[in-house]
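There's a structure below that I have some questions on.
Only a single protein chain was left out; the remaining protein chains are all shown in position.
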Amino acid sequence: MSDFLTHNAFWILSIIKIAVLLFIVLTVNAYLTWFERKVVAHIQSRWGPHRVGPHGLLQPAADGLKFLFKEDPTPAGVDKFVYYLAPLLALALALTSMAVIPFGPNPIPHITFFGQPIHLWVANPDISLLVLFAITALSVYGVALAGWASNSKYPLLGGLRSSAQMISYELALTMSVVGVLLMANTFSLQEIINAQASIPLFGWNFFGFTSGSKIPVPQILGFLCFFIAAIAETNRAPFDLPEAESELVAGFHTEYASFKFAMFFIAEYTAMITVSCLVAILFFGGWLSPFPASWTWTHYLPSVTLLPFGLWVIWDGIHYETIFGKLVLPAVGFAMAAIGGALIAFPAVNGFIQPTFWLLAKIFLVLFFYVWARGTLPRLRYDQLMNMGWKVLLPASIANVILTAALLLWRGH
Amino acid sequence: MVPTSYYLILSAILFGMGAVSFVFRRNIITIFMSIELMLNAVNLAFVAFNQMWNTQGNKLDGQVFVLFVIVVAAAEAAVGLGIIILIQRNRRSLNVERVDLLKL
Amino acid sequence: MPILEQLWIIPLLPLLGSAINGLFGAKWPNKAVSSVALGSTGLSFLFALEAVREFVYVRHGELFRKEFFDWIVVPDFLHGGNWFRAGFDLQMDQLTVVMVLVVTGVGFLIHIYSTGYMAHEGGYYRFFSYLNLFMFFMLILVLAANYVLLFVGWEGVGLSSYLLIGFYFLKKSASDAGKKAFIVNRIGDFGFMLGMFLLFRTFGTLDFTAVFAKAGPLPAEAMGQFGTITVACLLLFMGACGKSAQLPLYVWLPDAMEGPTPVSALIHAATMVTAGVYVVARSHVLFTHAPTAMLVVAIVGCATAFFAATIGLVQRDIKRVLAYSTVSQLGYMFLGCGVGAFGAGIFHLMTHAFFKALLFLASGSVIHAMGGEQDMLKMGGLSKKIKYTYWTMLMATLAIAGFPPLAGFFSKDSILYSAFQSEHGGHALYAVGLITALLTSFYMFRLMFLTFHGKPRYDEHHVHVHESPWSMLGPLVILAVLSVIGGWVAAPALWGGEDHFANFLAPIFGSGEAAAGLSEAAAHQLELTLAVVAIVAALIGLGVAFWLYLKQPGKPEQLAKSLKGAYTTLSNKYYVDELYAAAIVNPLVWISTNVLWKVVDVGVIDGAVNGVAEGATAVGDKVRHTQSGNTRSYAVWVVVGALVVIAIIFWPAIRPALGMVR
Partner (left out) sequence: MSAPLIIFFVLATLAVLGAASLIFQKHPIHSALSLIVVMVALAGLYLLMGAEFVAAAQIIVYGGAIMVLFVFVIMLLNAGEEERTNLSKLAKIAGWPLALALTGVLAAAMIRASPAVANPARPGALSDTATLSKLLFTDFVYPFELTSFLVLVAILGAMVLAQREQK
């Protein structure tokens, strides 16, 4: 038994990692919906979900249950195979893309799995970025096929729109990254992050400074192109035409109900997360701390954020209306505070989680931007969308490539 | 260790199947797709040969050629599909056997 | 030596002028066109002068030769080097000097004249473009350093002559004359090319210097012996006959007078027609090795001189008289060359260029004055009305008639002298030459008297005689001066001094001069006597003309009646044209109509072409059924093709596989 484990440790470890990652991602997905609804609600000066559980914290769970138990009709005359394939494809691809995201530089200290060091990623191909793009490229099919297979007008239009939109913005998406690639000379995400480590904050590709040279190669333009294109690529507002309620009912997933619909839903949010990871990694130094390593006190920032927040949650819970809330919220807050304290108590652990903390913080910020954009910006018209993609983003990203190359030459790269 | 010949035979088979469907199918789009299949088979052969000759790890001409093939295939697809759309628009049919006159 | 090193610029300038006028001139005003033409020719004249100065004073008269670029090169793979090379090589020696100066100088003057003469003609730009083109080719001809390049110029002047004769191409006679000139010249060129081939076969090169260097040492061939050199010389002379209108190929020149008068002056009197003489003189090394050829040249020249002179006696058209006199003067030149007096020949060429050009221009001025009338019998008494023309033309007439001290006297005199000196029937040649001189002076004064003296025979109310503009008279005057003093360079020879011209050419012809056996004093004595005789002959001709055409008008008619046969024969130019027509032209036409056209062309060529076409149609008719338009069957064909190709390529690999199948 054990030698079986030792022999195939790598595979088993990978499977376990995948399981854990799936769990985390799905949970985050769930609460991302909650977060989105809350933020949008507050932007629109509403309360948002607050019935199911304290502050509506159980809303996602309720939604999940609803998805599971709802009736799942299959419309007449659909192409069964494709109809079922589409959501699976979408979800599978979206989740796969998470596999190559590195969440931290070094393996968990002191713990190995039958001799296998436990890294914070599932796979680390040295063309991970290309892999990501490949997956993004394929994820068009989920939407397109769904639209076609539903054998209905609105979905078909939605599918057409989305596939057109995706292949249009894929160009800009890819081109805008070339600048970063030129600076890092690699497709590996970890290498890209390490390439930004020369100077604490300003070494990030966004600012583009490097040790030993006065000339910066900022990727601001590249970042803008990438982010906008990514929003469009993930069919998020203000580019969510494929599911434009006002025109297409619900776009490509009009004919999908219950869990198949949930699949599309999860796929979309996972894509959001992936994109956020990419933005953080490509332009904002991934897991790198913005502060110089000499400032050791910055290591306490996680606890410094967790402790007061936990205490606030406890305080808030004590004054909460419902009994349930009075019980649960303090517990959650206590847990948070405890973690914060623990981090202070065990510096080894604290040091280990630093990179991950920073990466997650950045991802969180980007996600907040996502939601913010959705809450504020009106949806584009279709022609505006296409013009945006072909006449603005693509030229801009190409210009960015040229600019970066020129600057690098100047710098004597 | 996979011998090069395996790849070559696979590419031969794929090419042949591409030819079969090229002859056998009537739908213009499908025929077009079978052409793409043949191109892919050829690409496979290219890469296989490249890996065979690439002993120092610096001879990648085969892969370069594959890239060119891909680019050309993309251009071809763009134009070809445009033509197909026109055919459908003018003939109301995608069956090549119904499209056998140069003029309408 | 800036210009000499860049000799190519002299011919190139006229070419540029021609190109500019020909391409853009159509839209331009006459002023612009003429200024371009004049500018190019005048400039090349100046450059020529400079080049000559450098040649004479810097190089002290030693041959200058430069290869500018290769043109035709056949490398010799066996022995290396070039098996054959004809480059764009130009050379400059004394002979070239004379020719270049004559061509550019006279050419320039005639350009000036033309600006006035052609002022009211259509196709002004065309005319000047052609004229410049002619200048270019003529310069190439005289500057060329090998036979091939010379031949380029040779053909080129032929072409431009054709173009200019047919300048009024709407006039059938003009275009016919152009064709005639072209075709007759082809005959000569045929011989010329054969001569070149023979030379190349003999000497393995066509560069003048090389050929002459190789030919020089060879022993001279005996009289009556037809060795290689003799044959080559005769062939070259055939070309010369064509170009210089000698018997029997002279027929084109009189008709060439259809062209505008300046053309007749420049091309068909002064320069082009003398190209033949130039070639003979240029190849004198060869000719001196071929006495037979020399004799032939001499006889032909002499005969032509006499023959043409006789025809000239009775012509009524002023330009035709001049044309025949040109032919006969050319005959003189060949006579000179033929008796070995190349220097004298070239000398006469130069002087003739002066006075004959002058004659033509003056006659042009006359025609201009008479409003296009060319028949002398419809003129008369013009001397008062157009003084300048009259006096200049008189100068030219005196010159050509050989009155001292004008140019013609010296040149003709030296030719006759050398003829008299030459062994092989020198005296006969001299006699004929002398008679010809007499005839010349007769018909020239006949022309003068008919044109300028006596009472007007034209309707004075309709024809308003007017003097030509100075653009035409200027050249006349200059040429008149030249034809007066042109001969003085050789004058001292008379009173036993130096013949500067001969001395100048001596480096080339040196030995060529037929130095008679007798002593200096005797030779001088003889020369004087001959000169006196010649003058007497000229006077006789003048006298007869005076008596016939001024003293008793109407006498000529009686004469013509009394000697009707001779008169008609002469006025019909010995029926030579008719003879040629009967003997050559008509048979050719018949053959090409009935055999080449109706049998060969229609039957064989068209038949073959149409047959092929019909065959293609028939096959296509059968095969087209495979082209059903159905893509799938096409696909099948594609597969078949691929199958075949792959099978062929991989046959050795496939055979065993088939074996497995079996």
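Per-chain numbering from 1; labels A, B and C assigned in written order.
Just so we're on the same page, contacts are C-beta pairs under 8 Å (C-beta built on N, C-alpha and C of every residue); 3 or more make two chains touch, one makes a residue touch a chain.
Quick caveat: nothing in here was measured; it's all calculated off a predicted structure.
Taking every chain of the complex into account, the absent chain touches A, B, C.
For the options A:Leu138, A:Leu365 or A:Leu403, the residue in contact with the chain missing from this view is A:Leu138. By the touch definition given at the top, chain A reaches the unshown chain through residues 79, 81-82, 85, 125-127, 130-131, 133-134, 136-138, 140-141, 144-145, 147-148, 156, 159-160, 163-164, 166-167, 170, 174, 185, 187.
Although one chain is not shown, part of chain C still touches it, namely residues 628, 630, 632-633, 635-636, 639-640, 642-643, 646-647, 649-650, 652-654, 656-658. Even with one chain removed from view, chain B keeps its contact list with that chain: residues 1-27, 29-30, 32-34, 36-37, 40, 43-44, 47-52, 54, 57-58, 60-61, 63-64, 66-68, 70-79, 81-86, 88-89, 94-95, 97-98, 100.
Please note the rule applied: only the chains that are shown with their structure count from here on.
By the count of C-beta pairs in contact, the leading chain pair is B-C. With centres taken as mean C-alpha coordinates, the chain found closest to the middle of all protein C-alpha atoms is B. Averaging C-alpha coordinates per chain and comparing to chain C, the farthest chain turns out to be A.
Chain A and chain C have centres, each the mean of its CA atoms, that are 96 Å apart.
In this assembly, the C-alpha centroid of chain A lies 36 Å from the C-alpha centroid of chain B. If each chain is reduced to the centroid of its CA atoms, chain B and chain C end up 73 Å from each other. For chain C in complex with chain B, the residues that touch the partner chain are 628-632, 635-636, 639, 642. Residues of chain B that touch chain C in their complex: 19, 22-23, 26, 31, 96-97, 99-102.
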